[in-house]
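All protein chains of the complex are present and in place, except for one that has been dropped.
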Amino acid sequence: MEPVDLRELLEQVKAGKLSIDAALELHKPAVADLGFAQVDLQRRQRCGFPEVIYCQGKTNEWIEGVVRKLGEAKQHCLATRVSDEQAAHLATQFPTALQDRIARTFWLPAGALEPALGHVTIITAGTSDLPVAREALVTARALGCNAHLLADVGVAGIHRLLRHQHEFSGADAIVVVAGMDGALPSVVGGLVDCPVIAVPTSIGYGAAFAGLAPLLTMLNACSANVVVVNIDSGFKAGYVAAMIARRAARFD
Amino acid sequence: MEPVDLRELLEQVKAGKLSIDAALELHKPAVADLGFAQVDLQRRQRCGFPEVIYCQGKTNEWIEGVVRKLGEAKQHCLATRVSDEQAAHLATQFPTALQDRIARTFWLPAGALEPALGHVTIITAGTSDLPVAREALVTARALGCNAHLLADVGVAGIHRLLRHQHEFSGADAIVVVAGMDGALPSVVGGLVDCPVIAVPTSIGYGAAFAGLAPLLTMLNACSANVVVVNIDSGFKAGYVAAMIARRAARFD
Amino acid sequence: MEPVDLRELLEQVKAGKLSIDAALELHKPAVADLGFAQVDLQRRQRCGFPEVIYCQGKTNEWIEGVVRKLGEAKQHCLATRVSDEQAAHLATQFPTALQDRIARTFWLPAGALEPALGHVTIITAGTSDLPVAREALVTARALGCNAHLLADVGVAGIHRLLRHQHEFSGADAIVVVAGMDGALPSVVGGLVDCPVIAVPTSIGYGAAFAGLAPLLTMLNACSANVVVVNIDSGFKAGYVAAMIARRAARFD
Amino acid sequence: MEPVDLRELLEQVKAGKLSIDAALELHKPAVADLGFAQVDLQRRQRCGFPEVIYCQGKTNEWIEGVVRKLGEAKQHCLATRVSDEQAAHLATQFPTALQDRIARTFWLPAGALEPALGHVTIITAGTSDLPVAREALVTARALGCNAHLLADVGVAGIHRLLRHQHEFSGADAIVVVAGMDGALPSVVGGLVDCPVIAVPTSIGYGAAFAGLAPLLTMLNACSANVVVVNIDSGFKAGYVAAMIARRAARFD
Amino acid sequence: MEPVDLRELLEQVKAGKLSIDAALELHKPAVADLGFAQVDLQRRQRCGFPEVIYCQGKTNEWIEGVVRKLGEAKQHCLATRVSDEQAAHLATQFPTALQDRIARTFWLPAGALEPALGHVTIITAGTSDLPVAREALVTARALGCNAHLLADVGVAGIHRLLRHQHEFSGADAIVVVAGMDGALPSVVGGLVDCPVIAVPTSIGYGAAFAGLAPLLTMLNACSANVVVVNIDSGFKAGYVAAMIARRAARFD
Amino acid sequence: MEPVDLRELLEQVKAGKLSIDAALELHKPAVADLGFAQVDLQRRQRCGFPEVIYCQGKTNEWIEGVVRKLGEAKQHCLATRVSDEQAAHLATQFPTALQDRIARTFWLPAGALEPALGHVTIITAGTSDLPVAREALVTARALGCNAHLLADVGVAGIHRLLRHQHEFSGADAIVVVAGMDGALPSVVGGLVDCPVIAVPTSIGYGAAFAGLAPLLTMLNACSANVVVVNIDSGFKAGYVAAMIARRAARFD
Amino acid sequence: MEPVDLRELLEQVKAGKLSIDAALELHKPAVADLGFAQVDLQRRQRCGFPEVIYCQGKTNEWIEGVVRKLGEAKQHCLATRVSDEQAAHLATQFPTALQDRIARTFWLPAGALEPALGHVTIITAGTSDLPVAREALVTARALGCNAHLLADVGVAGIHRLLRHQHEFSGADAIVVVAGMDGALPSVVGGLVDCPVIAVPTSIGYGAAFAGLAPLLTMLNACSANVVVVNIDSGFKAGYVAAMIARRAARFD
Partner (left out) sequence: MEPVDLRELLEQVKAGKLSIDAALELHKPAVADLGFAQVDLQRRQRCGFPEVIYCQGKTNEWIEGVVRKLGEAKQHCLATRVSDEQAAHLATQFPTALQDRIARTFWLPAGALEPALGHVTIITAGTSDLPVAREALVTARALGCNAHLLADVGVAGIHRLLRHQHEFSGADAIVVVAGMDGALPSVVGGLVDCPVIAVPTSIGYGAAFAGLAPLLTMLNACSANVVVVNIDSGFKAGYVAAMIARRAARFD
């Protein structure tokens, strides 16, 4: 798609090394067309990780089809928001895959993994935030990053956080998961020199409005190093944190 | 209005100590009818403090009229949200009144004040929250309470707050004023054993939505001792904090 | 955590009365780390009451674990939002605990309670607001406060409220629970000289928007002594009311 | 437009009393086409009152044009939301018209008015609600109804309202104008046996959200006889109240 | 409650015709205190119709208790939002009551009804709006008014409405029930000279937001005679329409 | 309803060719009154397609009744949002009808269809958007238009879209169905010279707010040729797209 | 950009008719890079009309720069949302351009225009909606379409609309502009067999929320042929309507 590629094609065609039809074929992006899905097999190359399957609203057959296609292409396969029923179906089809029922994830790597790079810490304000945090954990590890979890250190007892400060102050990126007031990322952000990815959760009383309250809190975080992802989106937080951490670590 | 009062009236009328017309008059609430306003002269007795004038949307004449009426009734007169133009008009009419142009308040006590009772600390997250905090300060003092202000100790540098902990840990009630993420009341609430009155301010970037974001944060505060008032309502926070503090202190 | 504590540590270390390791241990906050939870054992000392367990989104095991840990630390244990299934599990494990299935609370005091201090009245606008009001009642009593309930005196029949005025006019703090128009706290606030904690409920027709309407009403209450907590949060209202009432009563 | 009309036309045409062209003309609704406006001259007949001019966003010329057209058609002319600049222009063109600068209304009756019918009371919660209440007052009187105003009897001092109860309990319809918590209509509704038209105003602190809070309160009013109109729409409230009151009174 | 009442009491006490205790008792409003409910037995006298039971969130026992109490006081008993399970319970206890399962209403008149007065027409935009319209119909009739229903004449086929114009143009009040775009009340309002009570319903695709869209439409109706009630509140619309219609008709 | 029609009637009546009663009958719109529904039999003539049945909130009997009435009038019958239970009932009554359980549609044409005119392409961003897209597909074909579907070409892999550009660049109208960020219509709009009908879906994480997020995105599309319909309204998108495409094609 | 283009390039390069550098240059999209803007000179070819300049938030220099660049490329130049100050500046630089100060548009065609194709009718509910309607009018004509305007026929007087039905029933596309209740598009949609583009305006009382109310109304329009554009976006409505109308007309 980039000029340099096209120049190569043109040169090879001009030199007679390549037929025009072959050149046109090469110029096409690698997509597996399943009818109900266009699996983007080029994403690993473009973005550093294969397409991830979001399972909500999909039939077992659709999910299974994409898993198989990624497997045929020798690409890692991560799926999120896997329902109990989908998990059971996938377990019969892909018995070697790793499924985490708290995180609702499915993980079927394409082969042996490379050594993990970089360090991500995932922190939760409360115990009820654990499922979202686990989704971030599984994702960060799937992306090839070292990741660990520190649970239930919300701001109502700020000393719980401060006594663990040495555990996260050396991280390359931190994910903070919080519902209710969503205040924890602002505090963590003020204690460290790395990016903080804040994830609002839908945990809380009525005026939390299913995650709207902590979402707004986090968007308004007074610490300059806090960025935000969608409500309950542990996946995206783990993804970006791992991307930052690996990038930071790759020249170590 | 209460049975006991009515019983007294009935007994006095029965005993011939009171005419029926006089009894009916006594039974009426004390209200000064100015046409444009019904000044509630009984509020001091019922609620512990006279009616306070909210100046927004009122003409100079309307405000002046209520101030005069409260003065005639020998009641303290506090006015809030006094615009520059209203302030100038009131200054010419009531030169001895105390006006705070940052807090936008007007204060004309009815006479010598009783000694202050109880202690309120007012804390702000940022410097830009000062006008709202000043409104709380003026109000708490007008209600007869000791009050002092601690500014700019927001959670992005949590140590700024912790090093002042001894200044506010002994307060009878604490007002916390914050815009943006509104995270400070949760943290303060977890450090003390008195009620925290949280005041969201309209300070912040776009997604603060003129105070909606910190309002929701505070309503969802994970500390159990945090209650909330309207956006930018330093007045109400100072009022309730002083009410709590005086009540706590009155038997010292 | 405060300078005075640190000074003592330093002096004792300097005097050789304390080893450095012991001093460091003493300086740490008391937290019980259960992996899925960091139980804040210092909260009773800091805030006047132990950590309270919010059960929504937690497994039976997680809740049981925290209850046991508080018990071992000889601290009162209050849990809210206990589901039917959680209640059944807890009943088998802690048969002496008091459970209120309307309020959805669990209460396991650490030993004999001290005599109750102060008076809280809890008022509801309608009969449907009773579950939230009961949560406030249980909480206020757990905090060591005298509390009683006055139900169904909403403003559509204002005389129902006025005839009970003598029952609540002497309270140290009042909790008002209302859904729909949420108008009752404003009226109650204008009749008394103590703080009113307003609790919006999710009761009402469509445009109540699950409690948003009464929440906004209460935040805009025209009576100066009204503060607000989260939708359906009887717990927080009872907590703060008891805190105010005990504080007011402690020197009686 | 109705069958009976058409039947008459058909009969007259059949009987030769009317040409087909004249019949078609008669069948057309009476509309004055000014290009920028289609003045609905039939509205008085259909709805009981002529078209009313809403001035916001209109040029002086457009307003003047409609006023003249209504005058030519011998219809009363009421205009609302008249800006200062529009008012000045109209004053030069129609010096006999009555303008109320607080209510921002313009009133040019087509001739001598019929005696007023029915009684409307307009009640405000605060002094700042007066401009909206005045718009309702002017409108109700323009519609030929007796109307009077009772200001500043909000629920923070409920006795202020109760002492005036005899003034409004005999009304045929009541308009209640309130900002902030918007609680007054619920209380008034519970005291009377006539409809209450509630008007939310944009008066209040931040979380009133320019009238949204009292609007929701009023829609959720727990009194069954309360209906609601748009924020600050004194006009519509006065209009409907007068329509109800005149209807109730017409057989007196 | 009004001065004249109190004067009578005072005169009778003074004259020795009444003991003080008896006078105090007479001065109290008539309320039946059931603990979980304060049944307002005076409402019929004050407001023209007894208290109506809103069943949502109430136990069978609570509802049954209030029904019995109203029965003992010889007052009509109307209940709304009766669930299937509540309906079954009430049917066993009060077999003579009339229940409408589409409207979800319960109706147990206290005796023979007076002849109906006034005319209300209830119009729906679509067939799916019928349950709400039926609630309005039952309510209007319970209040002693003639009422009939015209279904499915929404604005997508405006001629469906116009051909029925003669059926509703003579009504004393009109209820218009509509979901989705909520456009029908504006059109009906422009065709008649009586008040139109608009009821938004929660029927519609996603951006109807459970009735918010038609609610806003109706509040902004460009016809001056349209007032609005809560989403899906057929009850309140029928109540107010009947109140207006009876008032209009009572001198016929 | 139009003048020309009325003129004809008048002329025929005048000429004695038509009785007045017959003329009045002819002048009435063709509506089938079923009590619970007013079937608009004239819509096909006015709008180009018969009334379509929206099944949500309707009983089996109501739906069946309208289907039969349309059948008797020899009009095509399309129904949308058919629940499983409604579908089963309709299948027994109308076994020849075509039902699509993914699209939730029912289609019973009145006879042989005319040849399809014009071309519509329906594009989805993700696989989960397929049910909404299928509703658009069925609708567009029912309206007599050629339509085909291109699934899962969202902007996260923009090349997936670009490689299919030749498939949709010649369409007469394009429907784009997307949830989550709703970004696809803007991109498609910038690639083509025909109208793009954007349909937001309720697919997505928390801050999609059940379709609100993609709805706003699409309303703000930076491409000038993008218009929007309701959330999940595949029906309306297919309807308008077919209307545009047929209109464009009818002179081919 | 499409395969066929690339094939041609490859063939020409293979045949030696084109150098590789020239081929690469030809393959690039035509964009004029001004630093502050990337003028999309290819849009006319791709989308049928050149890039249109949205002036809000831009300096005079930026706007002037784009106008000149389009002029150099011999493309029509339309600009919208031109402020008074921008208009004055542009008038001095491009004195032959047509500016409409009510519509706030600037129009500088690149040369003689082709004959107009197709018919668009633009209808407004009120007089205050005229500026938005004028923007649609100017845009539709700039796109080469016949367009005319029908103002002030809102639903409060539905007969005003019906008497003009013959004027718009033959249009190829209709734009309906309305604020307040936004009800007009539903009614118009039910009268015609062409697409209706609905434009909500920010005209109205408080609960119109600056156009949100009519926006929601229109998205929920019960007529199937109504699509919606952004608030006050006369431009987009005129653009799409003209696109539809020209397409419909091109084979006449």
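Annotations
Should a chain be cited, it is by its letter among A, B, C, D, E, F and G, assigned in written order, with residues numbered from 1 in that chain.
Here is the rule we go by: contacts are C-beta pairs under 8 Å (C-beta built on N, C-alpha and C of every residue); 3 or more make two chains touch, one makes a residue touch a chain.
Everything quoted here is computed from the prediction, not taken from an experiment.
Taking every chain of the complex into account, the chain not shown here touches A, B, C, F, G.
Of the candidate positions F:63, F:120 or F:180, contact with the hidden chain is made by F:180. Screening F:62, F:209 or F:239 for touch with the missing chain picks out F:209. Residues of subunit B that touch the chain left out of view are 126-128, 130, 151-153, 156-157, 159-160, 162-163, 203-208.
Although one chain is hidden here, its contacts on subunit F can still be listed: residues 125-126, 154-158, 162, 180-183, 186-187, 189-191, 204-205, 207-209, 212-214, 216-224.
Against the chain not displayed here, subunit G makes contact via residues 1, 28-29, 31, 35-38, 40, 42-43, 46, 51, 54, 56-58, 62, 200, 202, 210-212, 215, 230-233.
By our rule, only the chains that are shown with their structure count from here on.
Among the pairs A-G and D-G, the greater number of C-beta contacts is found at D-G.
Among the other chains, the CA centroid farthest from that of subunit D is the one of A. With centres set at the average Cα position, the gap from subunit B to subunit G is 54 Å. In this assembly, the C-alpha centroid of subunit A lies 49 Å from the C-alpha centroid of subunit B. Residues of subunit C in contact with two or more other chains: 1, 43, 46, 126, 156-157, 162, 189-191, 204-205, 207-208, 212, 215, 219-220, 223-224, 230-231.
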